[in-house]
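The complex appears here minus one protein chain, its other protein chains still in place.
Up next, chain A:
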Amino acid sequence: MALLKVKFDQKKRVKLAQGLWLMNWLSVLAGVVIFSLGLFLKIELRKRSEVMNNSESHFVPNSLIGVGVLSCVFNSLAGKICYDALDPAKYAKWKPWLKSYLAVCVLFNIVLLLVALCCFLLRGSLESTLAHGLKNGMKYYRDTDTPGRCFMKKTIDMLQIEFKCCGNNGFRDWFEIQWISNRYLDFSSKEVKDRIKSNVDGRYLVDGVPFSCCNPSSPRPCIQYQLTNNSAHYSYDHQTEELNLWVHGCRAALLGYYSSLMNSMGAFTLLVWLFEVTITVGLRYLHTALEGVSNPEDPECESEGWLLEKSVPETWKAFLESLKKLGKSNQVDAQGADAGQAPEAG
């Protein structure tokens, strides 16, 4: 009892082949789009690899690029097959390969689904990478003289301006680290000496933030220093002041940005996966319909197309048996060789 049988006459077969040809070329286009999406994500991750400690995982964009290339290759091949399917002479040369090709297509569809799911699920690792990277970035903010880290200040400043964020979780992160280089501190000043003596590590900690944390929407000129001291500024209450600095942390801002990128890429890949499944099903019907043409001399005859020749449990049984036979045939050969050698020896 075949699975999902459909009757095909000549016209229907031709229409199926033409429709599949068109869908395959659309799918090639979709493969190109997935490739470029993967490339775009890779470039975006590379751009900010400094704040991710250069240890971010490129698994998602690499897999998108690979899947995009594979999709182009497989679908153009399938398009060629569908084009040739209308001509019995050309189709004959593809016939022996079609079954294995369909198996490869099914595998490819599974891989595509996994990649689409990965796009949604891998934001957790990105979050921890960002947390570590930003913490280090802020630590090295003042090291503008150290080779290898001298660009960290510029990177963090431009990041805070572009993503409208401040610090790791909020602007108070800047209070806990020394972000002003010792080179620009006047050690003869009493204030500086007091601050350095006031903590165990001898760091110059201020309740101030860099200028890149300033919010241009604030009605008053930006207050950057002595943020917790209400009396230092006229008409200022640090508990109620909201517009002065950016309130979001850069970790949340970057994570949100990359999450939305990966979510939209994952959604698009899922759509392409559905499309590919349709194409594979159509190709299977075309394959079985053309196999079922009983009289090769009469192309007008009707044939039947199906997904599986027998129902699902029977097909599974047949598959297991063929595997067992493969194992048994090896054993039989070995026994036959032994039996052959024994009479000779005997």
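Simple rule for what comes next: a contact is a pair of C-beta atoms (placed from the backbone, for glycine too) under 8 Å apart; a residue touches a chain by one contact, two chains touch by 3 or more; residues count from 1.
FYI, contacts and distances are computed from a predicted model.
J.: Which name from "Tax1-binding protein 3", "Zinc finger protein 511 isoform X2", "Retinal outer segment membrane protein 1" or "Signal peptidase complex subunit 3" does UniProt give the chain that's left off?
T.: Matching the unshown chain against "Tax1-binding protein 3", "Zinc finger protein 511 isoform X2", "Retinal outer segment membrane protein 1" or "Signal peptidase complex subunit 3" yields "Retinal outer segment membrane protein 1".
J.: Touch as defined at the start, partner being the missing chain; which of A:Asp145, A:Glu176 or A:Glu321 qualifies?
T.: Result: among the candidates, A:Asp145 touches the missing chain.
J.: Which residue among A:Pro210, A:Gly249 or A:Gly282 touches the omitted chain?
T.: Result: among the candidates, A:Pro210 touches the missing chain.
J.: Any idea which of A:Leu22, A:Cys222, A:Ala267 or A:Val312 touches the chain not displayed?
T.: Counting the whole complex, the residue in contact with the absent chain is A:Cys222.
J.: So one chain is hidden, and I want to know which residue out of A:Arg183, A:Lys197 or A:Lys324 touches that hidden chain in the complete assembly.
T.: Selected residue, touching the omitted chain: A:Arg183.
J.: Residues of chain A in contact with the chain that isn't shown?
T.: So the residues of chain A touching the missing chain come out as 144-145, 150, 153-154, 157-158, 161, 179-181, 183-186, 189, 210-212, 214, 216-217, 219-222, 224, 233-235.
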